[in-house]
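I have a structure I would like to understand better, so I am pasting it below and will then ask my questions one at a time.
Some chains omitted; the rest stay in position.
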């Protein structure tokens, strides 16, 4: 967060009082206080109220909201309202709306549908934000600015095409460079004039669901980069205005999704004063998946983050929204804190009576009652956070394992047209993350630009795209004693998606000591097997046919014509070691490989004892370790012996040796 | 039907002789007579022949068709031909064609694709109908006028947008009212000028398949209401022309589908002189489903209806069209009569040789032969109807159970974005209908505007939208001794889809004596159970967590954290009783609840004896009860003892104690 900090641990969330008469607000605030809520995010979608027609502003209602919350001692997260444009704007300037992947201009409706390069949108958004910043910039109750909302979604309009060409000129300088980068002599694609470049939607070089199929991967990946940049420019535009009027207040925009494929959060993170994240794990999502996302968010700036949105009970937009079981909401929120959140914020503080989110739960439900199970759980958590928030706030996480997650790889890997249609980036990264999660080994989710030397072990599965210098960086890291693990489909292409000739895994050949001659697709209804330590395991997706060029084999294929050849290898390189995993293994199959790497890297888990509870460790700013022990299930589980006798901050008593379903303890010695 | 009546029981159907040379028609008519066919519906799709270019009419062929049928003693149902526009009209006036949900203007092709607000379409259709009405209005052989055909399908063009805004002005008067009704402060949707309102298709506030997903349910539901009204206006336009020239002849348009979601038949029914329905049960549709639809059609005007279309053998457009088994066609047609049909009409009397419906069966098949199984069955049924038609015609059905089916609920319930994605209106209504069908209890399918006091029991499942006054109407009905049954997802929203605050089921809280605090989604692969009378039953879709506020529990959840809490309740209210069913139950689970309500309401089935046959009762205009006993299966079933010794009108003999597969008896004492 650098010097811009939140004043305290925030407990609150999105509050849209403009949907009700003003005389109901005082009662709302009274109820929030019963739950120890100390903060509200406001003004997320009020553009139409603030600017009923172009250039005419009306802050009467917002002033009063700010006043009432301030008077009640609430910290305010002030949003800028630019994520949903008023109807009059679409009518007056139709080009503020996006042209979609199917080539259609949209009209007024929904939200998050602005064309990022529209000069009208930019001018009008700037105008509004300037007014807001001027008016509220020095308000002492505002503790953070929240720009726009959940950026995402690409535009394919003529404006974007023109801006894309400018972006390309910056990147490639000459058409020769561009033609080479995109390998445009294939299929007569050679470009002779910048104006000949068209956007890659369904009418041009792309097909299939957006972001999955393209003729020219270099073009399509660059378009995703460009759109991410164009949206980032909007964020920066707003941020720079706010900074003029509120120079000391952190500015953020809320990231979202699992993760959001269309926005390169690692590039965006550099522009954020603090990371904020909207977390909505589905009922059937394994608990390591939100943990992974929290670790990603924390690692983006290597600092605590804001849990900007989450739900007190049900969401409305997932296919099924079963009730959270008693205690589940509390454990789910504290899981975010355990991984680095310094706020707990809900969407929404009061449940809308109409509109698309009326079945999204809230602190104040439709019934308006406080004798409900959901409200009581919110109040209990408020009580907990009031007790522990100030201790936890600012506490860091020190991980010695870094798992690489990279947007350029996300994009390029899923554009791959070959071997098997089942290539999905996130599930494979999660395979590896889950290994460390289950071992209670703290893990950072790092970018390819992070400093690897901070880690004893760097895990980079399906590192398909290796940008210039990255191969050398990895070699240096390992040579100096680092440990790296990579996998099939790695080291294949450069940053424009052109193959490194000379044999896979290209720039990783030397460090891994292998040459992959061929890659077999695992087809439905067939099972290839790999033997590791005498045990057979299922091989999925792809089976690399590996030649050892210095490495030694840790596991071999058990069937097929390549039975007996290496499937998993280990290579000593300088003072370090590199592992290559030539197929997608089940959890049980990958486990001995991870064990070996953990041991070799000298990494110790937070407990050696096998356990079903989740454990994380945050270290306070004054060096005190806090152990979060979470039972993320309906069943009873035992506290590991190591923590017996520790003090639970939540109860100020000795740790309970048995955790009931969804029980949480925050332990110190 | 009021004073406009059909002269006799019609047996016939759609006849398109214009597809063949005129010298073949006499032979056709001869064959129809062999099957005792006494009626033909003509001129359904002849606009292009009647008006080869704008304003130039040619009735030569139609005159001859009318003459030949009249000479043969046929009753004629005269259609107006406005459902399929000629090619020249699309070329001259492209805007007569619809803009679809994807935003695309269509061109010449298919049918039923006119924009309902197109001034050109209206002018040209009026012109044609005026010519037809003038020419044939006083023809004594025409027994009914058939306007257009199977109205349905929405348009999203600029004309419709403009007309929609006018419709909204009528409904809401001011933009303040509209913004409040649609809760437009959500997501910055506030409207400041009527012109800012855009139609809710894929480019605006809607997404997903048409009619399923929207940001602003109030807007989308109003658009469906508007489109239904706009099409109804077309019907009224034609009807008013016809009435000028044929004031005593009933005018109708044929309803269709299962049921048609896009047309509010209850509102349309008020404008029909007689209801007509096109019935095409699929081979795998349970037999209670067409029964439900016939009961709906009969209840629309509480009068017998016309079975305007049905098929003598196979249809062409369903995924699979197995042959009807011997006797099945006859039973299927007589089922409609059993539930209130006063006609049996086929599509089609002669099988087209080309075009999209050439594989749709007909009385005269491609072979032209009359020694076929299908023709013999048609002739047998003709013989039957000749015998019983005059007895049956006009006979009414007296039901003491009313099941509520409401288009506003159909629309709003399926737009719900929350709890579970599996919310479908019709299947849940059918759950309840099936209970009464299986018990052989006559049932009306009523609207929320029907007079509830006519019924001993009103069943209103998933009565999600409760319009102003409806809650009070239900309270009054029950207080006065009525019985009501409702379910989960009831009493939630007003007529603009805004939640009733204060706790579910809103305006039904008092009468049901329950407060629903939360609703759990039942997720795939998981089974929640409910115990009723000591038996466990599966709970589906949603489980309401119910507080008894006066009601008593009739069944409790058997598992989950809410085990032991009420799932089904009963509440004495005034002199009546209200039941609340908090989950979707299987047929066996719902059965004891229905039993209890039937007993409490004093309703008696047509037979107490368990039976596999279907039984209905129509009472002739002179008070004679006719019992229809239908074996709707391939297997033998026994006649209930009660009917032994009755006379079968179809054979004029004593009822057979055993019904063979697809056997039917129409019994009187």
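Each chain carries a letter (A and B) given by its place in the written order, and its residues are counted from 1.
Here is the rule we go by: contacts are C-beta pairs under 8 Å (C-beta built on N, C-alpha and C of every residue); 3 or more make two chains touch, one makes a residue touch a chain.
Note that the coordinates shown come from a computational prediction; the quantities given were computed from them, not determined experimentally.
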item: Overall number of sequence copies in the complex as this file defines it, 2 displayed; value: 3
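One rule holds for everything that comes next: only the chains that are shown with their structure count from here on.
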item: Separation of subunit A from subunit B, taking each centre as the mean of its C-alpha atoms, in whole Å; value: 49
item: Footprint of subunit A on subunit B - complex, ascending; value: 102-103, 182-193, 195-198, 200, 202-207, 214-218, 416-421, 496-504, 515, 517-524, 545, 561
item: Interface residues, subunit A side, partner subunit B - complex; value: 16, 18-19, 45-49, 52-53, 81, 84-88, 90-91, 104-111, 283-284, 313-314, 316-317, 319-323, 325-326, 351-360, 366-369, 372-374
